[in-house]
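Input: a single structure, listed below in structure tokens.
With one protein chain withheld, the remaining protein chains of the complex are depicted in position.
Now for chain A:
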Amino acid sequence: MGRLIRNEWIKIFKRPGTYVMIGLLILMTGVFAGFTKYDESRQKDTPNWRQVVQAENAQYENTLKEATEISKDHKAYLEGQIKVNEYRLANNVPIDTKTSTLSFIEENSSLLSFAGLFMIIIAGGIVAGEYSWGTIKMLLIRPISRPKILLSKYAAVVLFGLFMIAILFVVSALIGAVLFGSSSHSAVHLAYEGGKVVEQNMIVYLSKVYLLKSIDVFMLATMAFMISAVFRSSSLAIGISLFLLFVGSNVTMLIAMKYDWAKYLLFANTNLMQYEEGQTLVDGMTIGFSITVLVIYYLVFQLLAFFTFAKRDVAA
């Protein structure tokens, strides 16, 4: 299996397109950093962090008092945030009022869909490409079962996705360190867990943010992979998946405003962060529900891909 994955990895990295993708991702990170830096240079004085935190808390309390239709979970979340801020004031744990390396990394998690775009392109081409090159017949006459071949391809896609995310993370860290410097005091993340404020390692926290925010990207890459395996067309696979990547969650939100069944849609469940803040897309959704829905979608995608790939006559 390792050797099969290595084969796929070589095929990905022997094509110039892959380096264009990596270059673009790095370029985007740089552009993002430039804007942030420029924005900051126009800001004259940095506010005192205590004032910022106090203002935040005042706003939270206001929301708690005035909002009539507030869910229990969201209320708990706001109360937690207030506790965290009070902890900051009491123990002198400042927040960043200026961009730091770590906060830059966190902000750059919005570039994940860009990394995801490239993962989808690879996922959509990895099976369809073999058909269009005609090499599929060379691949399938080896003493290796078709499911195994497909699995190695999927593993390569996942590894490539993780690789792109790692690049985004590392390049953000490097550029951030050069442009913004490190601020020693923000090296911990404060979370409110089980009625207590706990300190978390910032790197661990950032990794979690990146992974949670990548769920939709991984699901869409799996879908692109499935379409690629079923229809043998990379343009179809990439087209549909990218379209959904960019409009899927917005459309789902619109539907959710009117219809409850929106909660069964893929994009209603990809954002697991919604449970942290207690604001779910449709009332009554739980994290268990979302994970179940995600698993079902995932299994359907994989079963379709594996079943058609294993059964099909190859006449390419």
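By definition in this document, contacts are C-beta pairs under 8 Å (C-beta built on N, C-alpha and C of every residue); 3 or more make two chains touch, one makes a residue touch a chain; residues count from 1.
Going forward, contacts and distances are computed from a predicted model.
Choosing from "Transketolase", "Cytochrome c domain-containing protein", "ABC transporter, ATP-binding protein" or "Succinate dehydrogenase flavoprotein subunit", the protein name stored in UniProt for the chain missing from the display reads "ABC transporter, ATP-binding protein". Touching the missing chain, out of A:N48, A:N62 or A:T135, is residue A:T135. Those residues of chain A that touch the chain absent from the view are 3-4, 6-7, 10-11, 14-15, 133-135, 137-145, 311, 313-315.
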